[in-house]
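Yeah, one chain of the complex is gone here, protein chain that is, but the others are all in their spots.
Chains here go by letter, A, B and C, matching the order in which they are written, and residues are numbered from 1 within each.
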Amino acid sequence: MVDRPLVPITCTGLSKIHDNGVMALDPLDLTFEGGRTIALIGPSGCGKSTLLRLIAGLEQPTAGRVSLAGLAPAEQAARGAIAMAFQDPSLLPWLTLRRNIALARTLARQPADPRLVDELIGLVGLEGFHETRPAALSGGMRQRAAIARALATRPQVLLLDEPFGAVDELTRRQLARDLPPLWQPLGTTTLLVTHSVDEAVLLADRIVVLSPRPARVVADLPVDLPRPRPPEMTETPEFRRIAAQALQALAQGVADNPALAAQ
Amino acid sequence: MVDRPLVPITCTGLSKIHDNGVMALDPLDLTFEGGRTIALIGPSGCGKSTLLRLIAGLEQPTAGRVSLAGLAPAEQAARGAIAMAFQDPSLLPWLTLRRNIALARTLARQPADPRLVDELIGLVGLEGFHETRPAALSGGMRQRAAIARALATRPQVLLLDEPFGAVDELTRRQLARDLPPLWQPLGTTTLLVTHSVDEAVLLADRIVVLSPRPARVVADLPVDLPRPRPPEMTETPEFRRIAAQALQALAQGVADNPALAAQ
Amino acid sequence: QTPVALQLSWLHSVQFAGSYLAVQNGWWRDAGLEVSLLQGGPNAPVEPPVVSGTALVGISAADYTAAAVAQGAPFRIIGVAMQKNPFVIASLPGNPIVAPADLPGKRIGMAVANTPVLQALCSLNDVDFNAVRIVPTQYSAQPLLAGEVDGLLCWETDLPVAMAMQGVRAQTMLMADHGYALHSQTYIATDDSLANRRSELVALMTGEVRGWNAYRADTDAAAELTVAMFPDAGMDLPTQRLQAERQVPLMFSDLTDAQGFGSWTDEAVQANIRTLALLGRSVTPELWDRSILDEVHGR
């Protein structure tokens, strides 16, 4: 399993102007090393989701290109190499939790694996809700279901868009502890968009801080903390130093933006 | 404006069993003082949204009752006294941002107030997106729009269900600073469901910590910090003490629950 | 001017040219009637408007009238436009049907509602009806031309004329020549009208008689008038001319020459009663009421 090739992600001169003229990304050059976890943080509306959508091949860039180990996003998607958990859970309303998660494997043309599905359901704390449909789940439960779905295909590229936004602090910590072991040994390249600086430091090997729209890289911080990183680590000075750096870069990015600073 | 009567909220023997048999609330007795801000924290799926929906009159309790200053939820709702920001923004896709917010006033049978709408749009940092439809907003932008909508009717009872879940840390702090002045002087009774303990301490006069499903009150913590509470206050020992208490209560609630603890 | 309506049994065409001539020449207006001619159509039966009084007179046929009377309609036949029944079996010259004896083994296209007609013809001529194959067809001669059927049960003045205009000289076997005696294009009115609106009936029928006499005098002119009066009906003059011509032997005879348009004999009534019996209808001679025509012709 571990001997799959790593999939690095290269964005070259990537820019996206939406139909309505909003420029979500300015030419952006970024490389994400294969097999690493990279956190993306940036102010709301700066273009993080747009970047992930471009990498997943869901949108076409206005200019520039994305390459996943030399292949176009659509090609990697067709290989079933990508999985994405959207900001908004997007479960299929008519499928039960179990089938929603199992569907990912079908779509990625992977053999069914009920054991894995059950295991994932347990890991995200949804034991007992296997046969429940999304409408009868709480907001946080839906989000956890979406994470489980994204993990069900053991993807080579994992795109997580604020996966813990609707989850309480305690569950969040628990997930931050339990889930990375699922993908890190597999050499999965993980991009994690998050609003929580602590979460970024806790989970990532590297933090990319983006400026307000159109996103530019304000800071690119390596996170050299040892693993595993238990929740208590958040209180260590080294951890807090990196977190403070990230937060400051975030603030800096906002301050540098004349339009927003004026507000 | 300030001389509106305060609306305290009383829940008596409140319980809710969903159609599928899931018991979301066990008999729960709770009183929320009029004009105060009370934060509700509890693990994902414990019944927080359900409680808010019962208070808003969106669902009927299986047993017990909710009283808002002596009136049933539906009666207060009909007076336009309630506003709720849902966990999921529920903006109407065919309306522009401005009209989505203005719609709240129409629904509450209040006269149109374009000045207020514009002011709210500015306060939640959506300047320049007045005529944008929700599909062209980012996740965090939509959530901020939903908050603005909830504030547009200057409600007497404000129910906020994780209003900042999709908003980055910086914007979040800014909102936590800018928004409460909008409702606190009005004597609005505010219930704030949040996943962030810091946010709870920063915004609330009181924190109610709930156990896993079915929700019981694990801790009921007064927050006696002075106002205004600038973001820097999060680093003071008094603040951290309360936050730690809340977090511990949250953990306690989970540990007390045999079913979950076994997992 | 008294407004009355005459319910026609089909779309406008020279089939009703006598009425158009009456309008054109003001023969009804002069008699104090303002007649509206109500067009018929495939879903516009004649009997309901006459029963309800919407139309004072309708143009029906003895079999239709007998059926309606059996259902309780208080109808009388007060005039007979077609002395000879217009039904024919039309066939192609290469595979002709010239006599009822040719029918067995043939596929005959017709509106299924007309099955009793063919049945009656067969029993009148000792032909095995069960050996004839009935194919439901509706509006056109196309199934015959396409070889889907060997014969069509239709009006002498209708589909054969259309075929002729397309250059196909169809063979027609007039059923009236093989014992099928049934008055068609009969004028019907209710007992109530006969009792209470006699003068209007007389005036109406007077106009009809004058119109049809004029028609007989010059069928081409009648055809031209028909086409001119209904420019939106999609008629073409040569077709109407040919139809007008072919209609004459069905409508006019020695009897009408002697007694006037619309008349009938007691023998004809007896023959009709016999044919109707074959169609499963039992009627009495009282169905026919001569009193209006007698007044019209001053008898």
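To be clear about the criterion, a residue touches a chain if its C-beta (ideal position, glycine included) is under 8 Å from a C-beta of that chain, and two chains touch if they have at least 3 such contacts.
In this text, contacts and distances are computed from a predicted model.
Asker: Looking at UniProt, which of "Na(+)/H(+) antiporter subunit C", "ABC transporter permease subunit", "NuoM family protein" or "Anaerobic selenocysteine-containing dehydrogenase" names the chain that isn't shown?
Answerer: "ABC transporter permease subunit"
Asker: For the chain not shown, which residue from A:153, A:171 or A:211 touches it across the whole complex?
Answerer: Among A:153, A:171 or A:211, only A:153 touches the chain that is not shown.
Asker: Using the touch definition from the top, which of C:33, C:78, C:141 or C:251 touches the missing chain?
Answerer: C:141
Asker: From the list C:4, C:22 or C:68, which touches the chain that is not on show?
Answerer: Touches the omitted chain: C:68.
Asker: Identify the residue among A:92, A:112 or A:244 that touches the chain left out of the display.
Answerer: A:92
Asker: Can you tell me which of B:93, B:111 or B:226 touches the chain that was removed from the display?
Answerer: Considering all chains, including the one not shown, the answer is B:93.
Asker: Residue-wise, where is chain B in contact with the chain that is not depicted?
Answerer: So the residues of chain B touching the missing chain come out as 18-20, 53, 56-58, 74-80, 82-84, 86, 88, 90, 92-94, 103-104, 106-108, 133-135, 153, 159.
Asker: Name, in rising order, the residues on chain C that touch the hidden chain in the full complex.
Answerer: Per the touch rule, chain C residues meeting the hidden chain are 11-12, 36, 38-45, 47-49, 51-52, 54, 64, 67-68, 70-73, 111-113, 134-136, 138-143, 145-146, 148, 158-159, 162-163, 165-166, 230-236, 239.
Asker: Residue by residue, what part of chain A touches the chain that was omitted?
Answerer: Output for chain A: 53, 56-58, 74, 76-80, 82-84, 86, 88, 90-94, 103-104, 106-108, 133-136, 153, 159.
Heads up, the rule we're going with is that only the chains that are shown with their structure count from here on.
Asker: Which word fits the touch map of the chains here: line, ring, star, complete or other?
Answerer: Basically it's none of the tidy shapes, so other.
Asker: Computing the C-alpha centre of each chain, which chain sits at the greatest distance from chain B?
Answerer: C
Asker: Where is the C-beta contact count highest, in terms of which two chains?
Answerer: A-B
Asker: So the centre of each chain is just the mean of its C-alpha atoms; given that, what is the distance between chain A and chain B in Å?
Answerer: Here chain A and chain B have centroids separated by 27 Å.
Asker: With centres defined as the mean C-alpha position, give me the chain B-chain C separation in Å.
Answerer: 84
Asker: Show me the residue ranges of chain B that touch chain A in the complex, using the header's touch definition.
Answerer: These residues of chain B touch chain A: 18, 20, 22, 41-45, 48-49, 87-88, 122, 125, 127, 132, 136-141, 144, 161-162, 165-172, 195-197, 247, 250-251, 254, 263.
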